[in-house]
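Just one protein chain is left out here, and the rest sit where they should.
Chain naming follows the written order as A and B, and within any one chain the residues start at number 1.
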Amino acid sequence: MSLLTAEKMTGGYSASHDILHECTVTADRGEIAVIVGPNGAGKSTAMKAVFGMLNLREGSIKLDGRDLSDMKPTDRVANGMSFVPQVRNVFPSLTVEENLEMGAYLRRDDISETISEVFELFPVLKEKRRQPAGELSGGQRQQVAVGRALMTRPQVLMLDEPTAGVSPIVMDELFDRIIEIARTGLAVLMVEQNAKQALEIADRGYVLAQGRNAYTDTGAALLANPDVRRSFLGG
Amino acid sequence: MTSPAAPPVAKVSPWRTILPFVVMGGLVVITGFSQSWNVAFAILNLSVISAIMALGINMQWGYAGLVNFGVMGFTALGGMAVILIAADPVDDAWAAGGAGVLLGLLVLIAVGACTYALRKMLGGWIKTAVTLVVIGAGLYAASTFFGPSIDRIEDINPAETGFLGGLGLPVLLSWIAGGFLAAGAAFVLGKIALGLRADYLAIATLGVSEIVIAFLKNEEWLTRGVKNVIGLPRPVPFETEVREEAWFEQLQATLMMDEVTLSSLVVKGAYIVLFLIVLFIILWLAETALRSPWGRMMRAVRDNEMAAEAMGKDVKRLHLLVFVVGSGVIGLAGAMLTTLDGQFTPTSYQPLRFTFLVWVMVIVGGSGNNWGATLGAFVVWFAWVQAEPVGAWTIDLLTSFLGEDNPVREQLVANAAQMRLMVMGLVLLLVLRFFPRGLIPERQR
Partner (left out) sequence: MEDFLNAFVLLSNFALVPALAYGSQLALGALGVTLVFAVLRFSNFAHGETMAFGTMIAIFGTWGLQAAGVSIDPLPTALLAIPLAIVVTIGWVLITDKLVYRFYREKKSDEVILLIVSIGVMFVTAGVVRFAIGVDDQVFTDGERFVFSAREFRTYTGLREGLALRTTQVISVVAAVICVIALFIFLNRTRTGKAMRAYADNEDLATLSGIDAGKVVLVAWSLAAALAVLAGTLYGLDKSFKPFVYQQILLPIFAAAIVGGLGSPVGAIVGGYIIAFAEVLVTYAYIRFLRYLLPQEWLPEGLAQLVGTEYKFAVSFVILVVTLIIRPTGIFNKKPA
């Protein structure tokens, strides 16, 4: 039993039309799990389902043995999940530091230690901590977004296409940071458009197609699998 | 283009439209019997005028989703047209300052043309700078002509005239002129403000309407300002004239009513007939337009502006057109109102009564549906008038335990007329909440 187990998720945005069909994803402590697949495969939908932003007809979501299936997203945050949306994932007029504080809104204890941890992870943010997040570059904004999500000290960090729209250099840098985050003992679950690069850092990879698990293996194995390469990675 | 999954279009019975009007007519008749026919006729007159205003707003909001909070201003402009067209000219004033005023107007028109031409030719910040300079200089030049002439005009017999007067033409012409005057103002305003977000447009139109009223209150050479213009010509005979007609005496004998009441009813009735003719013409035109391909396009634009734009519809032009036409209709109604009153009193224009009440009419009646807006005008105007006596009666009853000369009670009874504002607000809120599509909802076409 993994730390995060989302099993046989079936459902969609409307009651009549399912997007996910018995889709299963799991992630463990210190591990990076990546969901890839063609456009419209239901990657982001699967992640939103894990986070509770979509009503499932069937399936369950368990984190560290607790069943979160019927919880609102906010309660899932309180129970150790954290989510970085793909867009609009910072408070643009708040400073970097205030963004982090808002990330920790649910916590009532001292958050200064977590803030310095985030600053250690993303030194640039420390430098710019008094600047409004909206004035930062795209890559830096993503760092703020990830940092904000880390503020609740989650057990599992979920990222929806964190590298969408950033340059390859920034992408590599961001992936390095994500590896570092996983090393600290978190489970990372990530949806990625840049499938090859993402699978390279993935301990576990899920290839989705039409809302179903098509292939599930380690990242390296999936990259080596000729079927996966041909159908999903462009040769 | 019906997809199989689409629900069948519900057939709306025509009674859905007719019945409310019948009920409304019944209410007016009850008023006639229980209060007086004079009250009933007065309600009808203003209901019809209000209905025309509501149709104007319905075109803008219901067809196109434009928020025009400037009803008061367009109404007042229509009222001003009655002065300009129908009032007798004041020859002395024309002799004293007519030329100067006309020259001033010419300068203003020239400035307008220059600005327009220059803005076409130039670009960037120069455009803004030049516009400001030209307008500034033009206004200064115009004021050198206006200033002295206006003083001279206003000095001529200020107690009775002190203004230029009008053209002395038949008053019915002023209705058309009022429409065009309001439409012209709407064109200028629309050019500036129509690109704005809905709430900005609302504020901009509200602001312009306040400025129009300020203008009418203060430009005495044109409108006599707060001194009001009274005794405007009427399209129907005076009560005293009616009483001398032979048929009137016969009518009086058959109905056995007293002379004064009956003659007043006859005059009011004549107005009602005139107003109803206008209402039906506009209703017919509006319905025809709504059913035309143009109307379909308009609603497509309202429901999905982006898609319509992608389809190559010139949304801006369409909005401007509907804004101008709707405002023109309101101006027409404004001219009719001033004609009915027989006088022009700028201080009587208040946004609650003119702008927002008309909005209540449209929302309550059913925006997007011309019959709905018309019905809304009748219902809301009826409620507006009747809320006063009913409110006074209610307050009297509710506070009777306080004793006859209790100061709180006196205060409340004195202010009971204000109950109508509360009633209007509640009606609007309740309709928005529970019948958001109004009494007669928009038909799916």
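Heads up, the rule we're going with is that contacts are C-beta pairs under 8 Å (C-beta built on N, C-alpha and C of every residue); 3 or more make two chains touch, one makes a residue touch a chain.
Note that the coordinates shown come from a computational prediction; the quantities given were computed from them, not determined experimentally.
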item: Contact residue for the chain not shown (choose from A:Glu98, A:Glu117 or A:Asp217); value: A:Glu98
item: Which residue of B:Ala193, B:Val242 or B:Ile272 touches the chain not shown here; value: B:Ala193
item: Contact partner of the left-out chain, one of A:Leu4, A:Val50, A:Val77 or A:Leu159; value: A:Val77
item: Positions on subunit A where the hidden chain makes contact; value: 73-74, 77-78, 83, 85, 88-94, 98, 101-103, 105-106, 134, 148
item: Subunit B residues that touch the omitted chain in the full complex; value: 65, 67, 128, 147, 192-193, 196-200, 202-204, 206-208, 210-211, 214-215, 217-218, 350-352, 356, 359-360, 363, 411-412, 414-416, 418-426, 428-429, 432-433
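In this section, only the chains that are shown with their structure count from here on.
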item: Centroid spacing, where centroids are CA-atom means, of subunit A and subunit B in whole angstrom; value: 58
